[in-house]
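What follows is one structure encoded as C-alpha cells, with my remarks underneath.
Just one protein chain is left out here, and the rest sit where they should.
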Amino acid sequence: MVGLTRREVLGLLSGAAGAAALGVPRRARAQKSVETLKVAISGDPGNLHPWMLNGMPMFSTFWPTVYESVLWHDEKMNLVGNLAERWEVTGSDIKLHLKPGVSYHNGKPFEADSVKYAVEQITAPTSKALWKSMIAAVHKTTIHDKHTITLHMDKPFRSVLMNLVTIAMIEPGHAQAAGERIGVQPVGTGPYKFVEYVPGSHLIVERHEGYYGPKPKIARIQFRWIPENGTRLAALESGEVQFINNVPPDQLARVEGNERLKLLSTSTARIIYMGIRTDRKPFDDKRVRQAINFAVDNEAIARTILRGKAQAATTPIAPMILGGDAKLPDYNYDPAKARALLKAAGAEGATVNMGSSNGRYIMDRQVAEAVQGYLQKVGLKVNLETPEWATYIGEVVKGDKAKYDMHLLGWGVITMEPDYQARDHYHSANTKRWTGYVNKELDKAIDEAVLIMDRAKAREAYHKIFATVWDEAPWLFLHYQPELIGVDRRMTGFAPLPDEWLRFPTIDLPA
Amino acid sequence: MPVRYIVRRSLHSLLLLLGVSLVVFLLLHVVPGDPATVLLGEQATPERVAEIRRALGLDRPLAEQYWRFVSRAVRGDFGQSIRAMRPVLPYVLERLPATVELSVGALLVSAGLGIPLGVLAAVRRRSVWDRLSLNLALLAQSAPNFWVGLLLIALFSVKLGLLPVSGRGGFAHLVLPSLTLAIFFVGLVVRLTRSGMLEVLSQDYVRTAWAKGMPERRVVFRHALKNALIPIVTVLGLQVGTLLGGAVVTETVFAWPGMGLLAVQAISQRDYPVVQAIVLLLGAAFVAINWLVDVSYTLLDPRIQHA
Partner (left out) sequence: MPEAGGRERPKPAWRHLRRHRRATLGAALLLLVVASAAGAGALAPRDPLAQEVLARLEPPGWSDGEGWTAWLGTDHLGRDILSRLIYGGRVSLLISLVSVAGSLGLGFVLGLAAGFYGGPTEALIMRLTDLQLAFPFILLALAIVALLGPSLPNIVVVFTVTSWPIYARVVRASVLSVAGLDFVAAARALGRRETGVLLRHIAPNTVAPLLVIAFFEIARMIITEAALGFLGLGVQPPTATWGNMLADGRDYIRDAWWLSAFPGLAIMVTAAGVNLLGDGLRDWLDPREAG
C-alpha cells in the first residue's frame, strides 16, 4: 500500500485480523471523536510564519499542529528526535539522520535540502527571522545524502543542538515561491494541514491524511482569538469552545468548580522577574539588590495573586532546566533584614522608578503593584508605570538610558537550554540592555559552560553560574509562570508542558 | 459662482487629507517604541533591531519615508503590513465589512428603539411614558458601554445561554455587540426625537391640522416625524466619530474582527503601514462626506457662503 510504512501495514492487517477473529465489526471498537475541536486563544498571531513569531500565545498554539522541527521535547522535556530519527555530535559538528518517507502537505518529500534551506534562510545577513540567534553559530551545512546532513559550527555549542527544536521545516520550493506569503499559506510536515486563516477572526486546520506518524483523532481544529479574559472564559463555560488558554488566576474556580470543565496546569520554564539596573546608584550595591529580594514576599504573591498555581522562584532559572535544580539560600520574606541591608548600604528611603508590562504576562501589572507595595513597606519610594507593550519594551531596551530602575519581564526558556538565559541576561556582552550587570569571571564561566556537551558536567558548571547570579541578585526573583488551560472535562490526550508549546495533535474528545 | 467654490472646497479637502497623512506619519515616528523592537520583543538586541529597521526601510530619512508613503498611497499602494507581511490595503479592507455590519446594526437598534420611544414621549408629553423614556435615555447616555457589554455577556450568553459569547457569525452573533454599541445612541436618539417632535408639534401648521380634525396618527407620522428627523440625521452624522470610537471598545469586548480592533492592535504593534492606511481611509471618508455636504448646500442654496 502506497504511503504507509511497513509498520502501519502490519498494524492494519493485525487489527483487521484480530477484529475478524473476535467477530466484532472494526468500526464499533473506535469511539467517535468530535469532528471539530474549538479552541479560543488570547492572542492572534497575525502572521503564521514559524520563523518570525514572538509572544507566548502566538507560536505555541498552531505551530506544533502544522509544522515540525528536526528535534523535539518529550513529556519529560528530554531532547528527542522528531523529523530527525537520531543525531551525532562530533566535535563542533552535528550530524542529523532524517526520517525517510516523510512528505509535506503539498506532497513534496521532506529531505536534507529542507534543513539546509531553513538554516541558510534564517542565518542569512538580511534575515528578519526571530530565531536567528538560535542557530547563528552554524556557518556551513553539508548534505551527505537525501536523509543525512551535517551542521558545522566553529565550536561545539551545546545550545545550538538544543535550539534546533525552534526551527520549523518549511517546504523549500513552496517557501521560495510564496516568499513572505508563507505567513498566510503555511506548508509543513505536521499532523494537521492548513485550511484557512482570517486574521482577527479564526484559523482552521484539518487532519493531514498523509501524515507519517499516528493520526490525530480529531479531524479539524478551529482556533479563535478572544483577547478579553472574561469573554474567553465565558466561551468555554457556554460550550462554544472546548479549550482555552490563559485562564485568569482569579477565575480558576469557575473552571475547577464547573462539572463540565477541568483545569490543566503546569509550571513552565518561564521565570517572571524584575531586572535591576546595577549600573545606577544605589542599585550598584549588592546589599540593596538583596534587600529588595528580602523585602518582597514572592511566596505570598504566588499564593494569592497567582492563586497558588505559580511556584515562587528558588533559583534564577526554572528548575526543570539543566542546572536549575541547585539548592540555594532562600530569599525568604524578611522586611527587617531588608531594612537593615538598606541602612547598611545607605539607601534608606531611596526612590525606585519601576516599570511593568500590562497584560503580557499573567497578572503582570498586579504583581508589579504588589511589589511596589512591599518595597514601600520597607521605606522605599516607588514610582510605577505600566505603559502599553511597545512603549514599555522600547523604553526598557534603552538600557542604561532607560527610565526604569527596575523592570518586570518574563523569560521563557522554551529550548530547555540554560545558555539561552545565562548568555542573554548575565553575560556582559548582552546585559547592557537589561541590567548592566558586568562580571568578567561569570562571562568566562558562561562561555565555557555552553561548550560542555556532557550533561552531568554541564549541570555542575551551571550550578556554579546560577549560584553566583542568585547571590549577586541582578534580578528580583519572583516566580515561574504557570500555564493555565481550561478544557472540556471529557478531553484526553493533552497536558500542558513547561516548554509552552501546546500539543494539539494528541487530543481526543468524545462527540 | 458655485464652480469656483467647489474647486476651492476640493482643494481644501485635498490639503486636509495631506494634513492628516502628515500628522499620522509624524505621530507614529515620533512616538516611542518601534516595529522592529516590538517584532523582536524580549529578543531585541540593538544589532537585530538595526538590521530589521534597515530591512523595513525605517532607517531612511523621514522626509524620504514620507514621500514614499504619500506617492504610493495616491496609487492605492499602502505598502506591506509589518506584522502580517502582506499588502496593507486588502488586509485592512477585509475588516471593513465587519465594522460596517456592527455600525449599521447599532444604528438600526438606535433608530428602531430610539425613534418610537422618542415619538411616544413627545406625543404623550408629561405622562408616565414620557418620564420612562427620558429616564431610560438618561441612563443609557450615562453608562460606560463596555461595562454594560460585559454584563450582557454574563447574563445572556453564560447564565441564560441564549446568545453566543463573541465573534462574528450569523444574526445571533450581531445582537449583543450591536446592542452594546448602540446604548449611548439610543439615549441620544430618544431625546433628539422627542425634542424634535415637540418642536414641530408646536408649530402653527400642525395645530391647524389638528384643529381641522386630522387624525393624530397622520399628523404625527406624515408631518411631524419627517421634519423632526432632519436634525436627528444631522446630529447622528456628527456622531460618527463617537460611533467608531465606541466600536473599538465594543470590538475588544466581543472579539469582533472589525477595523477598530485592527487599528488598536496595529497601533500597539507599531505596524506603521496599517495604522497609516486606516487613518487615511477614515480621514478620506470623513473629508468626502464633509465635501459632499458643503457642496450640496452650496448647490441647493447659492446664497450660503462658507469659508
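Going by the order they are written in, the chains are A and B; count residues from 1 in each one.
Definition applied: a contact is a pair of C-beta atoms (placed from the backbone, for glycine too) under 8 Å apart; a residue touches a chain by one contact, two chains touch by 3 or more.
These figures come from a predicted structure and were not determined experimentally.
Enquirer: May I ask which residue of A:Q251, A:T266 or A:T468 touches the chain that does not appear here?
Expert: A:Q251
Enquirer: Sort through B:L108, B:L151 or B:I230 and give me the one touching the missing partner chain.
Expert: B:L151
Enquirer: Which residue from A:M52, A:L151, A:I305 or A:A445 sits in contact with the chain not drawn here?
Expert: Looking across A:M52, A:L151, A:I305 or A:A445, the contact with the absent chain belongs to A:I305.
Enquirer: Touching the left-out chain: which of B:V70, B:L134, B:V175 or B:M214?
Expert: B:L134
Enquirer: Kindly note down the residues of chain B that lie in touch with the hidden chain.
Expert: Given the touch definition above, chain B has residues 12, 15-16, 19-20, 23-24, 27-28, 30-33, 121, 125-126, 130, 134, 138-139, 141-147, 150-151, 154, 158, 194-195, 198-199, 202, 241, 244-245, 248-249, 252, 260, 263-264, 267-268, 275, 278-279, 282-283, 286-287, 290, 306-307 touching the missing chain.
Enquirer: Can you name the residues of chain A that touch the chain not displayed here?
Expert: Missing-chain contacts on chain A: residues 228-230, 248, 250-251, 253-254, 297, 300-301, 304-305, 358-359, 365-366, 369-370, 372-373, 384-388, 390-391.
The rule is simple: only the chains that are shown with their structure count from here on.
Enquirer: Just how far, in Å, is the C-alpha centre of chain B from the one of chain A?
Expert: Comparing mean C-alpha positions, chain B is 39 Å from chain A.
Enquirer: Under the definition above, what is the set of chain A residues touching chain B in their complex?
Expert: Residues of chain A touching chain B: 44, 46-47, 49, 52, 54-55, 125-126, 128, 130, 132-133, 180-181, 183-184, 198-202, 224-228, 230-232, 234-235, 237-238, 240, 388-395, 397, 409-411, 430, 433.
Enquirer: Which part of chain B faces chain A closely enough to touch in the complex?
Expert: For this pair, the touching residues of chain B are 31-34, 37-46, 48-49, 51-52, 55, 80-81, 83-86, 91, 94-95, 150, 153-154, 157-158, 161, 164-168, 252-255, 257-258, 261-262, 265, 268-270.
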